[in-house]
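With one protein chain held back, the other chains of the complex are shown just where they sit.
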Amino acid sequence: MENADYFVLDDELWEELLALTDGEAAPCFQCGVCTASCPWGLVRGETFSVRKLIRQVQLGTLNEQEDLWLCTTCSQCEPYCPRGVPVVEIIQALRYMMWKRRAILEGLPSLLWSVYWNNNPWFQPPSQRTQWALTLDLPTYDPDHHDILLYIGCTASYDRRAQNLAHSLIQILRAFQIPFGVLGEDEPCCGETILRLGHLPYFKEIAEAGAKIFRDRGVGKLVAISPHCYDVFLNHYPEVNRDFEPLHYTEYLASVIETGGLKFQKTFDRKVTYHDPCYLGRRNQGYEAPRKILESIPGVTLVEMENSGMDALCCGGGGGRMWMETAPGERFSDLRVQEAAATGANVIATACPFCITCLEDGVKSMGIEGLEVLDIVEIAAQVLQK
Amino acid sequence: MTDFKIVVCMKVVPKPEEIRVDPETRRLERSQVRSEFNPPDMNALEMALRLKDLYNARVIILSMGPAFFEPYLRIGLAMGADEAFLLSDRRFAGADTLATTYTLAKGIEKLGHPDLIICGEESSDGATGQVPPGLAEWLGIPQITLVTDIEMDLEQRVVRGRREVRGGHEMLEVPTPAVISVKTASNEPRFMDYEIKDKAFKQTKIGVWSCEDIEADEGYIGVPGSPTIVTGFEQATIRERKREFLPGARDEVVRRLLESIQDYL
Partner (left out) sequence: MVASLYGVEDEQKAIWVFLEQMEGEVERVSLEILSKGRQLADEAGWSLVGLLLGHQVSDQAERMVAYGADEVWLAVHPLLEYFTVDAYAHVVEQAMLKGRPSVFLCGATPNGRDLAGRLAVRLRTGLNADCTDLRLNPENGMLTSEVTGFGGGVLALLESPHHRPQMSTVRPGVFPMGEEDPNREGHVHEMEFELAEGMIHTKLIQRVVGEGVDLTQTPVLVCGGRGIEGKFDMLQEFAHLMNGEVGATRPPVDEGHIERERQVGQTGVVCRPKVAFACGISGAFHFVVGIQDADIVVAINSDPNAPIFEYTDFCIVDDALQFVPALIEAIQMDRATAND
């Protein structure tokens, strides 16, 4: 460590960070590998530096707060850290320190209020959470009759584009007679956005309340449409009950395919490249299941992008960035769709509603012709035998 | 300057999209409805809390309504208000603007002499916007309504407010004490402070005052104090978009469109 003792100005800031991260920030020795691997380097050069942020806290001079909100929590850096520092956790803790100091970007308090009053981060009325499904007649989850609780999530409930993911998944479950239920208007927001934006105590409150709902309803297998919801249920919720098993839908469908319960009959004659969502892939090692589903679809030619799997480039929508503006020329999705185009694929498949939004934006703004963005579940629904 | 005191009037309202009118009885169905803080009142509280940050003012929330308002007032405390009082008495029920402003004014008098009374522009349920001037009249003090920004001169005991008017704004100055109403959405209400939330939700005592506590004249509150009577409710068409495709050649469509939107302009 380079003469760290010389520079300690405000021990309190550093102590606060250590307390918030259970000391996990301590091993950082400022090597800078995190900064070198950060995708912001691809669009901004050196201006956003994870290393520097931590350094500033060590020095007690954390003031460049705008940078702190750039992080998409993609975890690209974490596997490279020689000391195993959980960078995303540190970013979240730093963000919470900003909440405490009320040095917050405009719009973020409103986002929290939206979750508080509306049970969703999209400023939509809670009473309209199930409006997308009015004609579907979805059964309310009952552990005695249903294999799974289908957790729709806020985005797939309200965003018309993402609603198609929910519709597709329901079509598949029904086609293969898999008994499932939903929570309808009682479905709680998972709180993922709140966690990523660093409001740790509010997230804790949401997670406890959500876990109680799942417990009271006797939820066992929970299948989530978005990897973001899935991630918090799996890694950040308190214990629900012994049977609670959160799954991303790709994992669930892949397991049903494995046991022969699901077969696709029609063909999808397209060249497909798969974009790994951060919270499915890097965060939870869900690399195989989505590829397995794609491979089981007749006609699909699967090609990989230059960076895939563990090195997949983030779409830019994580870490609360879906609610912040990213300047043109700085959007990861613009780079990502070019990578996809370079494979010669005509479909980018992915498995996350945020990725869909960002990648579709990228395809449009880069003016790429003949490249369609689809969620795996949409492709799967297209090849169902009638 | 801890003797600078601000009262913020706040109200809990049903979420507007959930209110229905019973087609038979023509009454409002509001039993199963979710409630929230009247959004404009959140802007009022935020303005008060900014003044607290600047001048170390004491911020007091005052509300009138049934007991279920209490947990909502705690949200205000968790945002940073110092105290909260609820005017709650069955006899207050059924109040129109005249009785409401009278009751609130009596509550404010009981609270001592605030320098500012800050209200939201209007409530999302009644949407009259008449509480702030009515309150100012009962209290016999000046008002500045629809303010987007405010500055205090504590020496001169005046307040200056930037007020939105058609096509621009004006800067008005009045002596304190004064009533201020805040233009909706002119600031962003802060989220609750979790360092104080537990205390706000579990410990802080909320003063609940009856008609006698505020020494109100029974003829001026609730139904007897309200000249206005509601003779009926009707459900307005719900905000479901029409999705009406205007047919015809371009010129016809232009005509149809201009006719269609005329009523809304």
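A and B label the chains in the order they appear, each numbered from 1.
Here, a residue touches a chain if its C-beta (ideal position, glycine included) is under 8 Å from a C-beta of that chain, and two chains touch if they have at least 3 such contacts.
None of the values given here were measured: they were computed from a predicted structure.
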item	value
Touching the absent chain when the full complex is considered, from A:Asp159, A:Asp231 or A:Glu378	A:Asp159
Selected residue (touches chain absent from view) among B:Glu17, B:Asp149, B:Asp193 or B:Asp213	B:Glu17
Residues in chain A touching the chain absent from view	107, 122-123, 158-162, 323-325, 328, 357, 361, 364-365
Contact set of chain B toward the excluded chain (per top definition)	14, 16-17, 19, 21, 28, 96-99, 101-102, 124-134, 136-138, 142-146, 160, 163-175, 185, 219-220, 224-236, 238-239, 241-246, 250-251, 253-255, 257-258, 260-261, 264-265
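Heads up, the rule we're going with is that only the chains that are shown with their structure count from here on.
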item	value
Partner chain A, residues of chain B touching it in the complex	15, 17-18, 34, 36, 42, 188-195, 197
Chain B partner contacts - residues on chain A that touch it in the complex	99-100, 102, 106-107, 109-110, 112-113, 116-117, 125-128, 199, 201-202
